[in-house]
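A single protein chain has been omitted; all remaining protein chains appear in their positions.
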Amino acid sequence: MHDSTRLLSGAVVGVEAVATLAFALSGVLAAARKRLDAVGVCVVAGLTAFGGGTLRDLLLDRRPYYWVEHPGWIWVILGLCVVAMRWMRARHIVPTERAMQWPDALGLGLFTAGGTQMALGLGMPAAVAVLMGIISAVFGGVLRDIVCNEIPTAFRDHRPYALCSFIGAWALVGAQALRAPVWAGLTVAVVVATGLRLLALLTDYRLPRWLPPPADAE
Amino acid sequence: MHDSTRLLSGAVVGVEAVATLAFALSGVLAAARKRLDAVGVCVVAGLTAFGGGTLRDLLLDRRPYYWVEHPGWIWVILGLCVVAMRWMRARHIVPTERAMQWPDALGLGLFTAGGTQMALGLGMPAAVAVLMGIISAVFGGVLRDIVCNEIPTAFRDHRPYALCSFIGAWALVGAQALRAPVWAGLTVAVVVATGLRLLALLTDYRLPRWLPPPADAE
Partner (left out) sequence: MHDSTRLLSGAVVGVEAVATLAFALSGVLAAARKRLDAVGVCVVAGLTAFGGGTLRDLLLDRRPYYWVEHPGWIWVILGLCVVAMRWMRARHIVPTERAMQWPDALGLGLFTAGGTQMALGLGMPAAVAVLMGIISAVFGGVLRDIVCNEIPTAFRDHRPYALCSFIGAWALVGAQALRAPVWAGLTVAVVVATGLRLLALLTDYRLPRWLPPPADAE
């Protein structure tokens, strides 16, 4: 492995660590809103945190997984769940959906950058690398929603989410095409994806409805 | 790779191309009926189109995936979604379930043939090859229904679907056992699986109910 690859790999791992915590927390909150039991909370937190990255690694045939290479993370997630549950129990509150949006937006940007860079590093075509960035960023949440028996929020709430990931991932591909250093590409992708997501949340922007709501709308 | 293997591989790839489009369209329509947003439509279309084949490849440890080898297809699916959404928006209609049945039946036969042949080519036992044909053909739709938060249609509507795939796959295994050329086996499987499906639709045939409907039936 070249030194630059090693450095890149290190940057990607660091990026994933912060994103993992942000996503685990979003899983805890989703599970709490569905009143899952303590086991369900831990599983959904873990699935949200590691699901997207693991699916990406599975598709890219990349081993070892993040949580196999760093099994300490399994304990970190378990600890986070216990602390979060005790906190919610003591306060008798479940944080609202709004509280999930900030860590979630950060996780979105970080995983997009990490996943896209990783796929590019493995020589994938640009469109596939972008897809891998989106899968890393979005499919943890998709698995979370599927386990919680909901249509994934990312696909139905008309707020740009996967779209921010898509644009951020292309920003990274563009930066790389312009021969920007890896750290610059990663930074651009995080700033673009997270920034667009936060902007969309602050302005309450919605994707245009392309069909009238159905007669049997929920 | 032998020439015959290469030819076989080419035939399988061609078969998958047509089936992919048919399934993507069925995904668009399912997403439209659930009023997903534009991102959801594209994801569900892609999942329906590539999900079954990707799951098969994942289980068979076969790389690269169809959409990695041919990343242009990602754009084709995206384009199909945009065109379909604009068309539905202009006409103010969502095609009924009935309109999905014809491309779906074709996709069923084509993926059954492709998946079974691929597994046989990798030296899998006949029962596993049949299973791989069924997974290729049926699990795109299963993933589509799971993401749309429905019990998969294939498992509950008492119309033969996976069963047509099952019979078509065994027809291919039978043809191969009789030393028929590969193209003949593929053709037989497509004709049998798609034909049985269309026959079942035209005659409105239902699998026998094996239990009375529950008191709390939907």
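Labels A and B are assigned to the chains in the order they are written; within every chain, residues are numbered from 1.
Quick note on the criterion: a contact is a pair of C-beta atoms (placed from the backbone, for glycine too) under 8 Å apart; a residue touches a chain by one contact, two chains touch by 3 or more.
What you are looking at is a predicted structure, and each value in this text was computed from that prediction instead of being measured.
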In the whole complex, not just what's shown, which of B:18, B:76 or B:163 touches the removed chain? B:163
If the hidden chain were put back, which of A:67, A:111, A:161 or A:210 would touch it? A:67
For review purposes, identify every residue of subunit A that touches the missing chain, sorted by number. 31-40, 43-44, 54, 58, 63, 65, 67-68, 71-72, 74-75, 85-86, 88-89, 92, 94, 146-149
Hidden partner chain, residues of subunit B it touches: 58-59, 61, 124-128, 131, 142, 146, 149-152, 154-158, 160-163, 207-214, 217
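By definition in this document, only the chains that are shown with their structure count from here on.
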CA centre of subunit A versus CA centre of subunit B: separation in Å? 29
